[in-house]
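In this view, the complex is presented without one of its protein chains, the others remaining in place.
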Amino acid sequence: MGFFLENLPALIIVVPLIAAPLCVLLQGKDYAFTVALLATWFSFVCACYLVARVTTEGVISYEMGGWPPPIGIEYRIDTLNAFVLLIVSGIGSVVAPYSRSSLLFEYVQDRAYMFYAAYLLCLTGLMGVAITGDAFNLFVFLEISSLSSYVLIALGFDRRALTASYQYLIMGTIGATFIVIAIGLLYQATGTLNMADIAQRLPKDGYDRTIVAAFGFLVIGAALKIALFPLHQWLPNAYAYAPSTVSAFLAATATKVSVYILIRFLFTVFGVQLSFEVLPTSLPLMILAVIAMFAASTVACFQNDVKRMLAYSSVAQIGYMVLGISFVTVLGLQAGIVHLFNHALMKGALFLVLGAIFYRIGSCHIESLAGAGRRMPWTMAAFVGGGLSLIGVPLTAGFISKWYLIQAALDKGWWFVAILIVASSLIAVIYIWRVIESAYFRSAPEGAPAVAEAPLSLLVPAWVLVVANVWFGIDTRLPVGMARLAAETLMGVK
Amino acid sequence: MIDFVGLYNYWIVIVLAMAGMYIVIARGNLIKKLVGLNVFQASVFVLYISFGKIFGGTAPILEKGIETYSNPLPHVLILTAIVVGVATTALGLALVVRIRKEYGTIEEEDIHIQDESM
Partner (left out) sequence: MKEYLVLRVITKLLIPFILLFALYVQFHGDFGPGGGFQAGVIFASGFILYAMVFGVRAARRILPVGILRAGIAGGVLLYAGVGVASLILGGNYLDYGVLEHHPKDGQHLGILLIEFGVGTTVASVMMTVFFTFAAWRED
């Protein structure tokens, strides 16, 4: 048992990684599903244990292959890592049972083992990015997760899923190549690939052109992956045309992990002094984030396809996260990291609900949702719950992140930014209200076929996430506490 | 001046990177975009290999009597990056084959026209 607990940082990555080819070998769809379910739940349990251990013991360091860092690859887990691991594995383990009954499963049928292999590889890649302490290893895991997500998105029923996946492939690969150029330039400047070691070896005062170039490439590459305005073009198409299961999983994890990459490099590797005091990073990030918040929310109001609307809403929410990072205070960073967690819960719940609606009604158009409130009461109630959290109504998780963001803005004396945050949240009311109005206040069209409530196996995972939204809106010790610890570690105050 | 010209491999990196990115942005044919992506990634490979060379160093294979070796680590990083590039290209080409089957064309403008008219 002791050996098991000691090697947990490796096992959390290895078990889904082994489960993926196992799924390919055991071709039956039920075998593949069982293997995937067990692997994702195992990773979630490991992530919970790692969170508990990191908050009591401090940084966990695991040497891969027995080679000590900085010679070898090191898995280094501190509070930020553990938090992101918890988010990714949690969403992965909620979406896995959901996928069994979803339309996607019926679509792929006998080739379900391929879907689960791609799903497990995507999960492995995302968790690997979160856990590793080596810069190039981060790039490798990032590409593993990106390639699997291109495959997953291309499984959509609409033929536009193929072009959406292709566009995401081109832009994502350019982003990842920028990141690898940055890592190469950092290696040239410092001679090491271990992130903690790079941070130590970078010159404390002054900077030379190599490091500034590396910084530039990294921020742009990460921004492409995060879908920060104006590099967000791939996201609306990719999330709108992908299957709902895949949208739920990717919307709740892929961009969060890319935000983690940005935070890790800005604060730990380059350091606060280089990133924000020597180089003027804070203001451009803040401006882009605010534009994202307003522009994306406004565009979302005009969308008729609910999935596309939620995709644009995601771009706006990413703006909130980056806004929190650009404040460069403990409060701001804490708000950004808390929003990572809350947005994963919100968007995961909303996309899962949309999948259930699509399963019954066959379309996610606002017109087709007319009268759905009466025909599918539990499903639409879940949508209302997720929507309220998205707006930021008190007692939901969304309110917590907006609250801390506004506090961080007022703490820096920027009351203007606080007003902007509130204003953009009000725009979210408009697009959520459009869906609610169609579902509850209009009646179903005459010739519409009678639809029943969505099956239980689709409703339960969606409700799990909605209840989690409300729970973490009331009992905020876990997300806010961990975010505070992470922010303090990153900013270097204890 | 010698330094300027002697750094010719970095100039090649810049030319390849810019050419690759230009092809990705300016060309509408889906396969040409993938080719541009490959050229861009090739520039990254040349960049990494340039890091590894040490003046007076030989290939990093252990031999008696040789003192200075080139750094083998960038070579390993490049192998990994090449594999990633190959996988991306294979995936991109598979997507192009499917797009051709669904849309009947691989020109970006024609696909856009077909999508708009839906």
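Letters A and B name the chains as they come in the text, with residue numbers starting at 1 for each one.
Keep in mind that, in the parts below, a residue touches a chain if its C-beta (ideal position, glycine included) is under 8 Å from a C-beta of that chain, and two chains touch if they have at least 3 such contacts.
Quick caveat: nothing in here was measured; it's all calculated off a predicted structure.
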Give the labels of the shown chains that the missing chain contacts, considering the complete complex.
A, B
Answer key for A:E63, A:D411 or A:E453 versus the chain not shown reads A:E63
Given the full complex, what residues of chain B touch the hidden partner chain?
59, 61, 79, 82-83, 90, 93-94, 97
Taking the full complex into account, what residues of chain A touch the chain not shown?
3, 7, 10-11, 14, 17-18, 20-22, 24-25, 62-66
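We adopt the following convention: only the chains that are shown with their structure count from here on.
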Using mean CA coordinates as chain centres, what's the chain A-chain B distance in Å?
28
For the complex, give me every residue of chain B touching chain A.
21, 24, 30, 33-34, 37, 40-41, 44, 47-48, 51, 73-74, 77, 80-81, 84, 87-88, 91-92, 95-96, 98-99, 102-103, 111, 115
In the complex, chain A touches chain B at residues 136, 140, 143, 147, 150-151, 154, 159-160, 162-163, 165-166, 169-170, 173-174, 176-177, 180-181, 184, 187-188, 193
